[in-house]
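Would you mind keeping the following structure in view while I ask a few things?
Note that this complex is displayed minus one protein chain, with the remaining chains in position.
Labels run A and B following the written order; every chain starts at residue 1.
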Amino acid sequence: MSILESPPPDLRARLRDFYEDYVFCLDEFRLEDWPAFFTEDCHYRVQSRENHDAGLPVGIIHCMNKNMLKDRVTALRKTTVFQPRSLRHFVSGVRVQEVRDGEVDAQANFLIIESMSDQNPVISLVGRYIDRIVISEDGFKIKSRDCVYDNYQILTSLITPV
Amino acid sequence: MSILESPPPDLRARLRDFYEDYVFCLDEFRLEDWPAFFTEDCHYRVQSRENHDAGLPVGIIHCMNKNMLKDRVTALRKTTVFQPRSLRHFVSGVRVQEVRDGEVDAQANFLIIESMSDQNPVISLVGRYIDRIVISEDGFKIKSRDCVYDNYQILTSLITPV
Partner (left out) sequence: MSILESPPPDLRARLRDFYEDYVFCLDEFRLEDWPAFFTEDCHYRVQSRENHDAGLPVGIIHCMNKNMLKDRVTALRKTTVFQPRSLRHFVSGVRVQEVRDGEVDAQANFLIIESMSDQNPVISLVGRYIDRIVISEDGFKIKSRDCVYDNYQILTSLITPV
């Protein structure tokens, strides 16, 4: 388990790849693959900056484990009706904040552009991922992800994961 | 030709550099340097997501070899009249999809911001590059590039390469 004791020297570069794999999964709308990025006991929350800065726990999406992520995917596929759209993520500023035993606190900016079939592309969501990521021999897994958006309101109902 | 048999270990990082060199060339409007990113027998197409997903071949730009790229540059420089503007590309999510003998299938998201002399910057085009890239001893060359955009329509005539 040496990898758990000494983080890889190219940790930041590998995390950048991991973030890009994550958003690729969402951009391709491969929702069933999305929970695999998380640990079983994960925390996943989409939250306004206002609430985050005030230390309030409320989020517009809040999942306390991987099964809740899977339920969300099922709901999206089976019951939610929504207009077709393309979402495209742009990630920048991947940073390692702290490294502990087998875990890394990391952060990155995201920009999501939404294109619908009858209007020009717009900024759907902008903000940052605030993450705790487990470094295992299988690669990275997200133990905790807060998607903290800067938007003062979410224009359309937030349909897909961030 | 060992490089053709075993792809470099830092392939993804090197591809990221290559994508950024490509868009730098376009942002600087160095159009004459643009065809050099491609092989002689290249395919280059700019296509809507709608057509791409339906498997339709139609694109708003379609070049079947490097000479057609050069012709396009000549046309742009000599005959096309258009209002001055700044285009700036943002590339994210560079991914290696598959590696074969001396070739790599890769993909990346692009966001092009257009600034004209009398209005605020707008999202000009958003989408992804879907590429087949040849790994040679001279570096990378694009054998096939589909620029698949999410926009439902192209507002201004698409003047410069994507």
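By our rule, a residue touches a chain if its C-beta (ideal position, glycine included) is under 8 Å from a C-beta of that chain, and two chains touch if they have at least 3 such contacts.
Treat the numbers as computed from the prediction; the structure is a model and nothing was measured.
Asks: Touch as defined at the start, partner being the missing chain; which of A:Ile61, A:Leu76, A:Val126 or A:Leu158 qualifies?
Replies: Only one of A:Ile61, A:Leu76, A:Val126 or A:Leu158 touches the chain omitted from view, namely A:Val126.
Asks: So which of A:Phe24, A:Phe90 or A:Phe140 would be touching the chain we can't see?
Replies: A:Phe90
Asks: Among B:Leu15, B:Val91 or B:Val126, which one is in touch with the chain left out?
Replies: Checking each option in B:Leu15, B:Val91 or B:Val126, the one touching the absent chain turns out to be B:Val91.
Asks: Residue by residue, what part of chain B touches the chain that was omitted?
Replies: 13, 17, 20-21, 23-24, 27, 86, 88-92, 111, 113, 115-123
Asks: Under the stated touch rule, tell me which residues of chain A contact the chain that is not displayed.
Replies: 12-13, 49-50, 90, 92-95, 107, 109, 111, 122-123, 126-128, 150-152, 155
As a convention for this text, only the chains that are shown with their structure count from here on.
Asks: If you average the CA atoms of chain A and of chain B, how far apart do the two points sit, in angstrom?
Replies: A distance of 28 Å separates the two centres.
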